[in-house]
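Apart from one protein chain that is not included, each protein chain of the complex appears where it belongs.
Here the chain labels run A, B and C in written order, and each chain numbers its own residues starting at 1.
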Amino acid sequence: MGARHALHFLNRTPRAELVAAFTPEPSEVAWAKIHLEPSGVTIYTDYDEMLRHPGLEAVVVATVTTVHAEQAIKAIQANKHVLCEKPLSTSVEVSQSVVDASKTKPHLKVMCGFSRRFDASYRDAFDRMDSGAIGRPSVFRSQTCDKLDPSGFFVEYAQFSGGIFVDCNIHDIDLALWYFGQDSIVKSVVAMGITAVQPELRKYKDVDNGVGIVEFWGGKLAYFYSSRMMAAGQHDMTEIIGTEGKLSINANPIGTLVEMSEPSGIRREIPPHYYGRFEQAFVTEANEFTAACLDDLKLPFKLTGAVQAVKIGCALQESLNSGKEIYFDETGRRLEKAAL
Amino acid sequence: MGARHALHFLNRTPRAELVAAFTPEPSEVAWAKIHLEPSGVTIYTDYDEMLRHPGLEAVVVATVTTVHAEQAIKAIQANKHVLCEKPLSTSVEVSQSVVDASKTKPHLKVMCGFSRRFDASYRDAFDRMDSGAIGRPSVFRSQTCDKLDPSGFFVEYAQFSGGIFVDCNIHDIDLALWYFGQDSIVKSVVAMGITAVQPELRKYKDVDNGVGIVEFWGGKLAYFYSSRMMAAGQHDMTEIIGTEGKLSINANPIGTLVEMSEPSGIRREIPPHYYGRFEQAFVTEANEFTAACLDDLKLPFKLTGAVQAVKIGCALQESLNSGKEIYFDETGRRLEKAAL
Amino acid sequence: MGARHALHFLNRTPRAELVAAFTPEPSEVAWAKIHLEPSGVTIYTDYDEMLRHPGLEAVVVATVTTVHAEQAIKAIQANKHVLCEKPLSTSVEVSQSVVDASKTKPHLKVMCGFSRRFDASYRDAFDRMDSGAIGRPSVFRSQTCDKLDPSGFFVEYAQFSGGIFVDCNIHDIDLALWYFGQDSIVKSVVAMGITAVQPELRKYKDVDNGVGIVEFWGGKLAYFYSSRMMAAGQHDMTEIIGTEGKLSINANPIGTLVEMSEPSGIRREIPPHYYGRFEQAFVTEANEFTAACLDDLKLPFKLTGAVQAVKIGCALQESLNSGKEIYFDETGRRLEKAAL
Partner (left out) sequence: MGARHALHFLNRTPRAELVAAFTPEPSEVAWAKIHLEPSGVTIYTDYDEMLRHPGLEAVVVATVTTVHAEQAIKAIQANKHVLCEKPLSTSVEVSQSVVDASKTKPHLKVMCGFSRRFDASYRDAFDRMDSGAIGRPSVFRSQTCDKLDPSGFFVEYAQFSGGIFVDCNIHDIDLALWYFGQDSIVKSVVAMGITAVQPELRKYKDVDNGVGIVEFWGGKLAYFYSSRMMAAGQHDMTEIIGTEGKLSINANPIGTLVEMSEPSGIRREIPPHYYGRFEQAFVTEANEFTAACLDDLKLPFKLTGAVQAVKIGCALQESLNSGKEIYFDETGRRLEKAAL
């Protein structure tokens, strides 16, 4: 994803200039020497050194999740605008520390890269909902379903990912907070899951198929599905169900607009990965973040939401493993069961 | 189709009683002895004898096209109601003779079996159009596309079928007359075609893919496609384009409501033959024809339209072979080119 | 639904003869006198009297849920085959009493009317799954979503319905048992819900939107959604997700095959009620039940499953109200939380 961000800022963000790139990985350095260096980009293998690159104004953090927060905070301290990939951290406290750092530098733009917020379809749906088209939004369903990767990648990845609800459904949770309102307060959380294709995930307390339900104070219900075993490709979809109508986003995934009629029926192919679905959203993100930095515009959403999303994701992951529903009071503070 | 009609009247038309069946084919007689005789149906191998079956009130003619008209006329003369499969004949004159015969017995119900007229989707579209939903209907597109049958069946069949425009597109032409108005007058006709999979069709002056255009007086345009080489199954579809909207019928064919997500993509299967698409329409046809006979109700459409449909189908077929556009005056009488 | 069953057996089930009908409701008696009596059907207002109708061989119980079990048991005792509408009862024990009664008369066919079992699309999906098309079925998603009825009907109905999970999702639960295997053992159950449009439902401990998750022993996960506030019409849909593929049923609901292109976009209408979706399934049910009675065939599914479905539905409803997850051991016996 770092490489993709770099290319988006280099080639598809007219108002941005890509001046530096950092990676500790030799193979990535090699890639950058071919694809970035000829365009005048300086390649760094030391993050702190990169932060001292002359004239650097903004940093995109797209490293492994475990160092997101540390690198984001360093950039803030160095007075750079920051676009940090999601999640800020797999820990609520660490995520909060990024928010705290950003508050010390209110002139900086610090944004968590929830790419779906920049997707034309999600925005279209939001605008329709916001204009009252479906009455009061009440039920939210959203799924992040990855194509089956039989290589075992997801097992290794699970050590650091925070678990399927924090890694995959973090997007869906963020969307629920967007559509239900950024200040929605979680009331209770429960989750279940199975390991259908990768039983080794259990050693990292993770699953390959998970379902979670989240109730919010005020009579709003969200439910989420995440999976690592889709056959046809990536299928992320969302429904917002209101008292007077429903909006669905990507219920019928497509690749190109081609449909094949064959002896075995009528068929279409769909993108294998999230980038096939969200490429344009990433480009929009790059352009809007750039505009916010250059023109001192308000970011499209608040950084604090990213902490809420991690909090809910972590609660779902905990419920998955404890087999217990988790409750929160009307201020969002966790309740012990006994307190009920 | 005869067997299907028999079963519809036997089992799925509560107000009708199937009392007799005729076929000259020994294999069909054998089938009827198993499926019809035990329910009290008398099997005949002589059509005239069947017409003398005691108490017989109505006859369904579903034999080969070449004897449709003769058998329909005999039934009319014997004072029976008649439901005759389409087309009445591949000849305009012979088709007209059925109409003439029916006029001598105005108390009889004589109907040409244009099954799509009884299809719920076509009726739904007609009602919407009729209520003004698309403004003034102006362009009509319709196709009848059969699944590829590599057995060579269609070549032998072409000797008697009247050609692809008379055999396949007769349905689409009838639909155009329904939607544009039964009294629409044809103005000009042109057609082209190719033999992509069955070159032997040329010996019977037929093609396996044909496209025709028909203009009607009053500024209405229809175009038709017929094919014998669909890979996925039968795909009959229709569009009615009006000055304020469009109605499409079966643009996306389906079999069941099941969709399969597989490594090769997302797939659905469709019916291989017309019966998979129109089964319920045939049952409705049987029930409505029965009700019309028993209660002396007006038939849903006039027999004369069947002659118009054959006239247009034959003109398309002629144009296909002559390479010439054919013209008609405002009364529908054919013009010679020189007359232009 | 009683009237519909009566007409299906009268007109669309060739091997059955409808001889009697019972209802205590004067308005329904009036309807029956018009629609059934002229065809020779005797109308009863006393159920016991109807059971003594000469020659009666089978009974369809389609009264209110509260008397399903009692009437079914009486019919069994009177030596009649029974097709009983779902659910047998809103109580597990009462449901079980019907099973017990049926065991005393093993020669009788006693079936619970899970109509979706007779639906061509569900059967198609089952056959595909059963043939291995999607690998090992692992996750099951199913919803029963009714069109919004602002009349308040559902509030009154909730007094007797057993709640949304017992009334609506009973179908989905039965489907999960069908696809996962009739002998699947429930492991844990949890549910949440809201009242978005009908807050009065709370007085009957019910909701208008509910989400439940059910884990089965053996690593299988099902989740269900039910709603009483769909704007466009009835939308019941199901997904079966396997280790190698996914089957979806009715993901894109349709009414007729007509699509409208209008200034506001492209639109299709969908059936307002379940009968628009499942009419043909009910007819198939009538015919197959009749054949099973007449030819002493095995019924397509066991009556005991109907008790399992009620058990899971009731547990979901209880979890909705208690806010607690409910657990079962590997024999399906309920565990108290303390036992964990």
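The rule we apply is simple: a contact is a pair of C-beta atoms (placed from the backbone, for glycine too) under 8 Å apart; a residue touches a chain by one contact, two chains touch by 3 or more.
Predicted model only: the values in this text are computed from it and were never measured.
The undisplayed chain touches these shown chains across the complete complex, A, B, C.
Within the whole complex, the absent chain has one touching residue among B:A3, B:I43, B:L56 or B:I213, and that is B:I213. Remark: the omitted chain is touched by one listed residue; of A:A125, A:I170 or A:I312 this is A:A125.
Only one of B:A32, B:V60, B:A232 or B:I254 touches the chain withheld from this view, namely B:A232. Where subunit C meets the omitted chain, the residues involved are 230-233, 235, 253, 255, 261-270. In the full complex, subunit B contacts the hidden chain through residues 134, 136, 138-139, 141, 188, 190-197, 209, 211, 213, 215, 219-221, 223, 225, 227, 229-232, 241, 243-246, 251-252, 323-325, 327, 340. Although one chain is not drawn, its touching partners on subunit A can still be listed: residues 10-12, 14, 120-121, 124-125, 128, 133-134, 244-252, 254-263.
By definition in this document, only the chains that are shown with their structure count from here on.
Under the contact definition, subunit A and subunit B share the contacting chains C.
Ranked by how far their CA centres sit from the centre of subunit B, the chains are topped by A.
The most centrally placed chain, judged by C-alpha centroids, is C. Inter-chain spacing, taken between the CA centroids of subunit A and subunit B, is 56 Å.
Here the CA centre of subunit B is 40 Å from the CA centre of subunit C.
Among the residues of subunit B, those touching two or more other chains are numbered 255, 261-263.
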